[in-house]
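Missing here is one protein chain; the remaining ones are kept as they sit in the complex.
All chains are identified by letter, namely A and B, in their written order; residue positions are counted from 1 within each chain.
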Amino acid sequence: MLQKDSKTGAIRPEMFQPLRRDSGQGEKFQRERLTAWQDIRMRLYSNKLAMTGFWIMVVVLLFAVIAPLIYPHDHFTNDLTKTNMPPSADHWFGTDDLGRDMFERTWKGAQISLFVGFAAALIDLIIGIIYGGIMGYYGGKVDEAMNRFAEILYAIPNLLVVILLLVVMEPSLTTIIVAMSITGWINMAWIVRGQIMQLKNQEYALASKALGAGAMRIIFRHLIPNAMGPILVTMTLTVPGAIFTEAFLSFLGLGVQSPVASWGTMINDGVKSMTIYPWRLFFPAFFLSLTMFAFNVFGDGMRDAFDPKLKK
Amino acid sequence: MIRYILKKFGFMLVSLFCLVTATFVLMNAVPGSPLQSEKATSETIQKNLEAYYGLDKPLIVQYGIYLKNLVQGDLGISMKKKFQAVDKIISDSFSYSLKLGLVSVVTSVVAGCVLGIIAAMYHRKFLDNLAMIIAVIGLSIPSLVLAPLLQYVFAVKIKAFEVAGLNGPMDYVLPTIALSATSIAFIARLIRSTMIEVLNADFIKTAKAKGLAGHLIVWRHALRNSMLPVVTFLGFLMANVITGSVVIEKIFAIPGLGKFFVQSVSDRDYPLIMGITIFYAAILMVSRLLADIAYVLVDPRIRMSGGKGAK
Partner (left out) sequence: MKYKKVLSTAMAVTLAGSLLAACSNDKNNNTASPSASATNSPAESQASQENKTPQEFRFTLASEPPSLDPALMTDAQSSIVASGLYDGLTRLNPEGVPEPAIAKEWTMSDDGKTYTFKLRDDAKWSNGDPVTANDFEYSWKRALNPETASEYAYMLFYLENGEKYNSGEGSADEVGVKAIDATTLEVKLNSATPYFNSLIAHYTYWPVHEASVDGKPEWAADAKTIVSNGPFLLKEWAHGDKLVLTKNPDYYNAANVNFDTVTISLVEDETTVYNLFETGKIDWIGAQAGVVPLDVTPKVLSEGKGEVKEIASTYYYLFNTKQKPFDNVKVRKALSMAIDRQAIIDNVTKANQTPAYGLIPPSIGGLDGTNFRVLYPDSDYFSENVEEAKKLLAEGLAEGGLDKFPETTLLYNTSEGHKAIAEAIIDMWRKNLGVEVKLSNQEWGTFLETRDAGQFGIARAGWGADFNHAINFSYDLIHPKSLNNDGKYDNQAVGKALDDAIVATDEKARLDLIAQAEKTAIADDMAILPLYYYTTVTMKKDGFEDVVSDYAGHLDWAFGKKTN
């Protein structure tokens, strides 16, 4: 709407220049989008903390992908003569209880944990937004029924579901993500529901409705974007939650099988030897925290950048 | 309002019935049985055991018996903790979880709100960044690491607190910190996130323009309008925290409900699984109902029963 306004108010001679400049690129639509993105990007770039977060995530991801390829040790070969060695030139992050290289295992674990964490968060996000959006917008009987279903699902002992899943499915990353997604989205759905209930009676939503917009359009075009703040915050809780749930599910036998280890399982094991071989806990825990920190500040920055209300 | 609540309770009973059925089916579908042990037992003895616990009857009969007892308020007797009544186990362990849980919820809300408000009021300034760094650290260090770390540093090394147990008020300090860290961080971030929006909203600007003092704006207008996601979160934080955290209970040796629940599943202690599930669900549903009621109180624009948005 803003852009339309500026267009109608534009002075004629100046209108020709940008058109000519753009002639090779096509429609105005694209240009407008481009500037919107540029605007967001500019705001994001100016947010130093968010950019720090962004680059940390890039570096961690790069390490997770590249480090296992070029580092001389593998993640599974034992060396019983070199168990629990502190970090050294040969083993940068030290070795674990079976003499396996912790650097290699940390980055191998990063692959699993990052994948599981973000995949689970994404699935929760999608289901949660749809379910919560519908629940909150329609209210009444729809809300009641959907709410009850979510509550029942939430209250069924997750442990039982997971153990049963173990019987029907082979242990794998997919199984893990399925297991987590069965109930993981409910939290998100409730947060979204609360937000939508609050927002749906606001002026812009009512206006949109009065103009004949469909429910879906109102929910997803108007309400959800305005609820992005709590949604993103909830997501930042989902990611580490998923990473540790993965460790717990591995404990039940559902996850990736050793000798492959995720950050979650490494932290689980490392905690027990925390006071004696601190590096076994420190490295996976440090990189998990670092990633989470980066994700959080970047997520914050993104939200701020996208939010037109916060434009300075 | 009373009719509304009564109706909700009616729905709750229906939900509980569905839950009982689903859990009963699941529990019996899962491999393993409460009577199994590592060493094989002879058939005679196995048969005696099955007869004793009624496991020799067809599942549908077992289900009927369970429902009948349940309606009469009888949750049965644990199969592994010999002759301990399920309701007694729940009430004993819940008293520990409840105490610790309430302390933790209050801590989370107070600390989370303070951090969040500071961050929002000083948006993009040093205090904001500091508060958010604290919050993010809280989010990313899991209680699994935090709890043993606190135990080692403050109980073993500094000897300021006890290693385990919940015998005096001071014993609550370490478990509460470990239990609240994540929710403090989460609430702080929720508050900050919504409050930044609210502080930019027109009614706040109006208030400012009218010359209302900064802190009054925050307290009278902004906080109330930022509380909604927190209230939602509290709905299940309450349910989750007061029914106990397995990790915290294990590390600080607190005989709470969470520990018994995990144990009941790994023991396949059917009556205990059912009992704790029902109890947990009831708490969850009541806290969610309270959260819904709180919505209306917090934001008068929300109507619970149907409302304008619906039909």
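Everything that follows uses one rule, which is that contacts are C-beta pairs under 8 Å (C-beta built on N, C-alpha and C of every residue); 3 or more make two chains touch, one makes a residue touch a chain.
The structure displayed is predicted, hence computed values, not measured ones.
Engineer: Just one of B:T21, B:N69 or B:Q84 touches the chain that is missing; which is it?
Structural biologist: In the full complex, the listed residue that touches the missing chain is B:Q84.
Engineer: From the list B:A155, B:V173, B:A282 or B:V296, which touches the chain that is not on show?
Structural biologist: Only one listed residue reaches the unshown chain, and that is B:A155.
Engineer: Where does subunit B touch the missing chain, residue by residue?
Structural biologist: Output for subunit B: 30-33, 36-45, 48-49, 51-53, 77, 80-85, 88-89, 92-93, 148, 151-152, 155-156, 159, 162-165, 250-253, 255, 259-260, 263, 266-268.
Engineer: What is the set of subunit A residues that contact the non-displayed chain in the whole complex?
Structural biologist: Residues of subunit A in touch with the missing chain: 76-78, 80, 83, 97-99, 163, 166-167, 171, 250-253, 257-259, 269, 271-273, 276-277.
Criterion: only the chains that are shown with their structure count from here on.
Engineer: How many angstrom lie between the centres of subunit A and subunit B, each centre taken as the mean Cα position?
Structural biologist: 23
Engineer: How about subunit A: which of its residues touch subunit B in the complex?
Structural biologist: Listed in rising order, the residues of subunit A that touch subunit B are 47, 49, 137-144, 147-148, 151-152, 154-157, 159-161, 163-164, 167, 187, 190-191, 193-195, 197-198, 200-202, 229-230, 232-233, 236-237, 240, 244, 267-268, 271, 274-275, 281, 285, 288-289, 291-293, 296-297, 300, 303-304, 307, 309-310.
Engineer: Please output the residues of subunit B touching subunit A within their complex, sorted ascending.
Structural biologist: Interface residues on the subunit B side: 11, 14-15, 18-19, 22-23, 26-27, 29-31, 124, 129, 132-133, 135-137, 139-142, 144-145, 148-149, 152, 182, 186, 189-190, 193-194, 196-197, 200-201, 228-229, 231-233, 235-236, 261-262, 265, 273, 277, 280-281, 284-285, 288, 291, 295, 299, 301-311.
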